[in-house]
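Note that this complex is displayed minus one protein chain, with the remaining chains in position.
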Amino acid sequence: MEQNVFFLPHEGLKLAELAEFLGAELVNSDHAGVVVRSVAPISRARAGDVCYILSRRSRDELATCEASAVICDKALADLVPQRIPVILSSNPHAAFAMAGGLFYPAALRPVAFSGESEIAPSAVIDPSAKLEKGVIVEPMAVIGAHAEIGEGTRIGAHSIIGPNVKIGRDCSIAAGASILCALLGNGVIIHNGARIGQDGFGYAPGPRGMIKIVQIGRVIIQDNVEIGANTTIDRGAMDDTVIGEGTKIDNQVQIGHNVQIGRHCAIVAQVGIAGSAKIGNGVQIGGQVGIKGHVTIGDGVQIAAQSGIMTDLAAGGQYGGTPARPLNDYLRDVAQMMSKTRVRGKKPGGEQND
Amino acid sequence: MEQNVFFLPHEGLKLAELAEFLGAELVNSDHAGVVVRSVAPISRARAGDVCYILSRRSRDELATCEASAVICDKALADLVPQRIPVILSSNPHAAFAMAGGLFYPAALRPVAFSGESEIAPSAVIDPSAKLEKGVIVEPMAVIGAHAEIGEGTRIGAHSIIGPNVKIGRDCSIAAGASILCALLGNGVIIHNGARIGQDGFGYAPGPRGMIKIVQIGRVIIQDNVEIGANTTIDRGAMDDTVIGEGTKIDNQVQIGHNVQIGRHCAIVAQVGIAGSAKIGNGVQIGGQVGIKGHVTIGDGVQIAAQSGIMTDLAAGGQYGGTPARPLNDYLRDVAQMMSKTRVRGKKPGGEQND
Partner (left out) sequence: MEQNVFFLPHEGLKLAELAEFLGAELVNSDHAGVVVRSVAPISRARAGDVCYILSRRSRDELATCEASAVICDKALADLVPQRIPVILSSNPHAAFAMAGGLFYPAALRPVAFSGESEIAPSAVIDPSAKLEKGVIVEPMAVIGAHAEIGEGTRIGAHSIIGPNVKIGRDCSIAAGASILCALLGNGVIIHNGARIGQDGFGYAPGPRGMIKIVQIGRVIIQDNVEIGANTTIDRGAMDDTVIGEGTKIDNQVQIGHNVQIGRHCAIVAQVGIAGSAKIGNGVQIGGQVGIKGHVTIGDGVQIAAQSGIMTDLAAGGQYGGTPARPLNDYLRDVAQMMSKTRVRGKKPGGEQND
């Protein structure tokens, strides 16, 4: 990528320093002093860039690669031309991600509007709110009564922190997010426009229309959770809505009241999880999936994009389709439907569709 | 639930008072003076809590229940142990909802940031706007020229009320919502980040790209409508977009221009309703449903989650699937597909998928 003004390259690190930070091995110590400043995909890496490879298919790209270092597994090291320094890692993808964070620390959190250690004069902070030292509050943010915010946390412009909300340390609340009736751990990232802690959707049919069921639970967000832009997480009805440690949630996801999500899950954009569903640990959910209320999804389950989950899913399985079924069955159904399409296309006199 | 700081329990009501408020019967007048403060599910109800039951399946939970009152239908009253006061109601769910609202009036509306009867100094209100007495405007809200806002309405922090917008009495506009080109009745609730009254999506293909079709209609929102967080409702093109009285709309719903929705509908999260669709009264629409433009959906229709509605639907029916068909047919198709999956799973030598 042509150099951009939003994220300037690092001032420079020596490969020996990088390898040490990664807990990885620099193969040839002659390269210890080579200076690197950025990350790039192998296809575009130039002098100063670090890239990585995961398979032998990168052989051709390596031949012309101008990177200043390649991160790879020991088994692939022989692919790399002599001229390119090699850093060995048993998990090159993770090492590459760590390198990126080292070069671009500003990109590890939502974009900041103000400098360090500053509370914008235009912010409206209730006098009873408690802010630890090093809290940054950007312009126009509103912080309610008795809210508590931990050291190193940044509250973005136009964001709303409700009364009594507690936010841990080193969190980032991006611009225009609202956090109500919630307790957040440390290292939590909430992106722009996310809405946390509003009412769940609950009504009882009455004689003159629906009667609102008050939603008096909370949202509990554990350490190192990341929540995408314009995602909505309702607070619990009489229980809490819980997002487990390290779970990553993409943009425009909807999470209903009382939903409990385990640790280290990845939930892709536009997923909808209905009320009181229970999601285990390490679950991966593709984009636009819908999950019925009150179902239980076991640890380690993987769900293909756009699936509809109507029943409990056993731990460790892969599922797809609506209704969701074991992934291989779903893929077989998909293949069958596609082959029917192709057959039709070939029929003499058949309609030409594309 | 452990007691939380966001919604403190009521200072206490006598059961006689509660029963009178509910228009329900306290079976044993000896219990008239028992004090209650909160609502809870039967599984966790303790002293001071009111719970409710809907079927005989609650028998076991009642045996150990510590609630200070149970709301139930006459036919279930014999299930309740002598020690627990009984309130008889022909609609226990509705009565329980009403009790919740009585105990937690603050939870009937979006969370407030400021006290009563206050206009935040940081709000920007056009001098020509008319605010009735008792209007609360929270920090940073912006109210445009000639807007009119009725008594008892609360305008949330960072919300935007466009020029000429009219909002009735006792409404709540939550933080960060925007209301443009709209007329709202009384008792309307708009949650955080909802976007009301922006352009519909209309273009005519022209010689040098798409030409914007101006959207000069309005959004009409009738009394007691509730609209969820980050939901978007476009204004009409040359007609109005209308949401009927008492209709409840969940988070992240998209409603296109000229859509007309009847009274007392319930529309679950992430539904999309394309332009000029007409939805009758009392319609219930499950999450992630898509409704084609210009279709008509009859009164009382119920639509299963994730369905795709491509045609008109007759009043009173239940439908599901894509394309939507009568619900029993859809469920039979689902069952058939799932049974095929199970058969495959049992085949000797078949792949193990979960």
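Just so it is clear, A and B label the chains in written order, and each chain counts residues from 1 on its own.
What we mean here is this: contacts are C-beta pairs under 8 Å (C-beta built on N, C-alpha and C of every residue); 3 or more make two chains touch, one makes a residue touch a chain.
Note that the coordinates shown come from a computational prediction; the quantities given were computed from them, not determined experimentally.
Colleague: Which residue from A:12, A:41, A:81 or A:316 sits in contact with the chain not drawn here?
Modeller: That would be A:41, which touches the missing chain.
Colleague: Just one of B:132, B:239 or B:299 touches the chain that is missing; which is it?
Modeller: Counting the whole complex, the residue in contact with the absent chain is B:239.
Colleague: Can you work out which residue in B:68, B:178 or B:341 touches the chain that's missing from view?
Modeller: Only one listed residue reaches the unshown chain, and that is B:178.
Colleague: Using the document's definition of touch, tell me which of A:14, A:146, A:166 or A:248 contacts the absent chain.
Modeller: A:248
Colleague: For subunit A, which residues touch the unseen chain?
Modeller: 1, 4-7, 39-41, 44, 91, 93-94, 96-98, 100-101, 103-104, 107-108, 110-113, 120, 122, 138-140, 157-158, 174-176, 191-193, 224, 226, 228-230, 245-246, 248, 250-252, 263-264, 266, 268-270, 287-288, 305-306, 334, 337-338, 340-341, 344-345, 351, 353-354
Colleague: Against the chain that's been left off, what residues of subunit B make contact? List them.
Modeller: 122, 124, 140, 142, 144, 146, 158, 160, 162-164, 176, 178, 180-181, 193, 195, 197-199, 201, 203-207, 209-218, 230, 232, 234-236, 238-240, 252, 254, 256, 270, 272, 274, 288, 290, 292, 308, 310, 313-314, 316-319, 322-323, 325-329, 333
Just so we're on the same page, only the chains that are shown with their structure count from here on.
Colleague: Report the inter-centroid distance (CA atoms only) between subunit A and subunit B in whole Å.
Modeller: About 28 Å separates the centre of subunit A from that of subunit B.
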